[in-house]
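What you see is the complex with one protein chain gone and the rest in place.
This part shows chain A:
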């Protein structure tokens, strides 16, 4: 599979013949287009339409993040693999209350089963409440109260202060890490959706009006415990990320350049790391796991094959 490239230095991105050219002061670096699947631009870059049309021709998505590492949006080239049939099925599963509730519950189920091992939390009470939930709002409440437990556990396991979830802006390092990590997961899910026939705007747990690509928020629930929280735990426990990796003021806290680079490197390594996937009888990368999750969703919608979320910790490394 082609690579994800991360740009963390301010500069210029432009088209040079049929390849990507990144320039910053003295640095001139070519990025081979054939080997690029996605760009994460976590720096301030200037670019032009020619560059974007090069990306478009090659079906490459570019995710933009601002100076503080805050997700701005993605350049999503015109239609990846659209399918009218799948779109109709997606909408059918949204309009039918029971069908929507099933999917909303399974995304939260995925989030819970992938979190409970990570934090060693007993989730049985929440799983029962999830089963009982009779509408999407109740499902959201179960998710919210379970997530609080997780964040408390994260605070205990790291010894870092968390208090409460603060987003715009995050007010302490743990919150800053969660914000940055979750926005990467969200963008990454979008990057995979592009290669499937799914329409990223029709979602089940989150309201489709909530964000432009709200299906990413749904699917990201399953992967956040693995790609955000699991990663944060690992980075803090190993001492890779320390208090020095943040820009901290009284009103806000963000990862500084060094911190962002460390996080991105670990994020990329994790995406590339493989686990044994019994159904395919071979090892697959975490990135492929995201794709497989989307395939399962397509099959749920078009083949009546019930979607069962990934249980990450049941897979052998």
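Rule of thumb we're sticking to: contacts are C-beta pairs under 8 Å (C-beta built on N, C-alpha and C of every residue); 3 or more make two chains touch, one makes a residue touch a chain; residues count from 1.
The rule is simple: contacts and distances are computed from a predicted model.
For the chain of the complex excluded from view, the name given in UniProt is "CRISPR-associated exonuclease Cas4" [choices: "Ferrous iron transport protein A", "CRISPR-associated exonuclease Cas4", "Cytochrome bo(3) ubiquinol oxidase subunit 4" or "Indolepyruvate oxidoreductase subunit IorA"].
Only one of A:68, A:94, A:160 or A:277 touches the absent chain when the whole complex is considered: A:277.
Considering the full assembly, A:86 is the residue among A:7, A:42 or A:86 that touches the omitted chain.
Among A:15, A:147, A:260 or A:291, the one in contact with the hidden chain is A:291.
In the full complex, chain A touches the hidden chain at residues 59, 81-86, 195, 197, 277, 279-280, 288, 291-292, 295-296, 298-299, 302-304.
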